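One protein chain omitted, others in place.
== subunit A ==
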Amino acid sequence: MHIVVCIKQVPDSAQIRVHPVTNTIMRQGVPTIINPYDLFALEEALRLRDKFGGEVTVLTMGPPSAEDSLRKALTFGADRAVLLTDRFFAGSDTLATSFALATAITKIGETWGVPDLVFTGKQTIDGDTAQVGPGIAKRLGLMQITYVAKIAEFDPADRTITLERRAEGGTQVLKSRLPCLVAMLEATNEIRRGTMVDALRAARAEVVKWNAKDAGVTDLNMCGLKGSPTIVKRVFAPSARSEKAKFIEAGDGGNLSEALIAEIFSRQPSLEADLTALARGF
């Protein structure tokens, strides 16, 4: 069995700061991490491999420094890492990204065996689109199953998979066929610590580096800015509300809570009656 897990190296968003004057992202010194949602995908893939045998290949597209994230994935126990890196990929939107990744997955299949499963996280924490997973599935003609909470049954011989999928207002239980793409939901498992053996192997392992040509891309117009139908026209910080916030202060001997409540109900007069009715149990 062969499983490909797509991951992304992202800036640790908790540490992103915006320059107060120029409104540009202050990227210097912001540490990068594996997109946290992708770790649930990786762990699920590793569990299936541990149970059913086979190999897990991690794949990412990004700058050369994204090798760090792949090496990290190897320490968790992935068997192989592929870095897709080329200036032709710069500025890719989700459509161009899914094209590049899908092409690379095809090449991975030709090189190490056609994958039975492709895993992604639910979304990334920097783009937050959740579009690349479906994009890869459609490009490769895989069954697309997103928001997966649990893999209930997996039968590689029968080529079937039964999954629980988060839907609006409930959980769908689906039975599908391999090969398929699974986008894992967060908090579905916990990434392992990785063994000492894996750590040693990861330190020595060679990360496979492919440019567009190596990955099998024949039409560069499908990549990067050229292959992206969307255009970011403007990036800006939102302006402050024209009406300034009114600051409440406790006056001489005044009570801050009561001053605030008075302010709230003077602005929302009908709310008091409604909340009172609620408090009385109506």
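Please note the rule applied: a residue touches a chain if its C-beta (ideal position, glycine included) is under 8 Å from a C-beta of that chain, and two chains touch if they have at least 3 such contacts; residues count from 1.
One rule holds in what follows: contacts and distances are computed from a predicted model.
Novice: Would you mind picking the UniProt name of the chain not drawn here, from "Multiple sugar transport system permease protein", "Electron transfer flavoprotein alpha subunit", "Heme exporter protein C" or "Chemotaxis protein CheA"?
Specialist: "Electron transfer flavoprotein alpha subunit"
Novice: Any idea which of A:Gly77, A:Pro115 or A:Gly135 touches the chain not displayed?
Specialist: Reading the full complex, the residue touching the unseen chain is A:Gly135.
Novice: Among A:Leu48, A:Ile145, A:Ile191 or A:Val217, which residue is in contact with the omitted chain in the full complex?
Specialist: Residue touching the absent chain, from the options given: A:Ile145.
Novice: So that we can see where the missing chain sits, which residues of subunit A does it touch?
Specialist: 8, 10-11, 13-14, 16-18, 23-25, 36, 61-63, 66, 89-95, 97-98, 123-135, 137-139, 143-147, 162, 164, 166-177, 186-187, 225, 228-238, 240-241, 243, 245-249, 255-258, 260-261, 263-264, 267-268, 271-272, 274-276, 278-280
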